[in-house]
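The next block holds one structure in the form of structure tokens; read it before the comments.
Note that one protein chain of the assembly has been removed; the remaining protein chains are unaltered in position.
Showing chain A:
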Amino acid sequence: MTARTRLVMFLVATTVIAAFFTAACTEVPRFGSDFHPYGQRAVTAALAHRTANVVSSVNFDIRAFDTLGEESILFTTVLGATLLLRLARDEREHPPAAERVLPTTRLFGTVLMPITLVVGVYIVAHGQLSPGGGFQGGVVLATALHLAYVAADYRVLERIRPLTVLDVADSLAAASFTIIGLAGLIAGGAFLKNVLPLGTFNQITSGGTLPVLNAAVGVEVASGLIVLLAHFLDQAVEITDSDSQEAH
């Protein structure tokens, strides 16, 4: 198919989609209206489970089963990237070279890394109270580790990044989500049922299984993301194929 025919087909399809989408939009409740039946019910359910952050309650309590699927997607992606970016037969691995870094950049990394780690743990631990949770805090934790690459070099990052441990942590955290679900099935009669004591509203221990699930997801996202980025960074820093080897 030529680029021209493709564009014509696209324009025809776009016109149809745009017409139907606009027609559909005129039928939905207007932007900013007071009609939110699901939202109201979610707020009532979250308050009944003494969870201050309703979004977390929806994710890890009401729709916890969907979140199990979501974190399985993440786990599968890490597996898929590991498989796709493995060392091929015609590729060589080189030890990364030490790089010169400005002292101010090094100072920036040294100061910021512990702060970022604490912020990450805080966001994971307070997922039931304030905006945040396992997914967001996990990304902050993974970012904190990569400050070593930004502020020093790849060798430092490799030293503070125990990939084997993180691989196991990723799998264990992904499995623990299911195990918490099974615990709910045994103790409460339904998969992922919130069976732990609900605690006091607006305290860090409130929400029953919610903080536990948040912690599991936090560990999984942080370790999964570090492993994922490790494979991409290895491609850029360490691995060369036989063709480029000859060109050197």
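Basically, a residue touches a chain if its C-beta (ideal position, glycine included) is under 8 Å from a C-beta of that chain, and two chains touch if they have at least 3 such contacts; residues count from 1.
Criterion: contacts and distances are computed from a predicted model.
Look at the chain that isn't drawn here: its UniProt entry, checked against "Dehydrogenase", "Dihydroxyacetone kinase-like protein", "ATP-binding cassette domain-containing protein" or "Lactose ABC transporter permease", names it "Dehydrogenase".
Contact between chain A and the unshown chain involves residues 3, 6-7, 10, 14, 17-18, 21-22, 25-26, 28, 30-34, 36, 38-39, 42-43, 46-47, 52-55, 57-59, 63, 66-67, 70, 73-74, 76-77, 80-81, 84-85, 88, 129-131, 135, 202, 228, 231-232, 235, 241.
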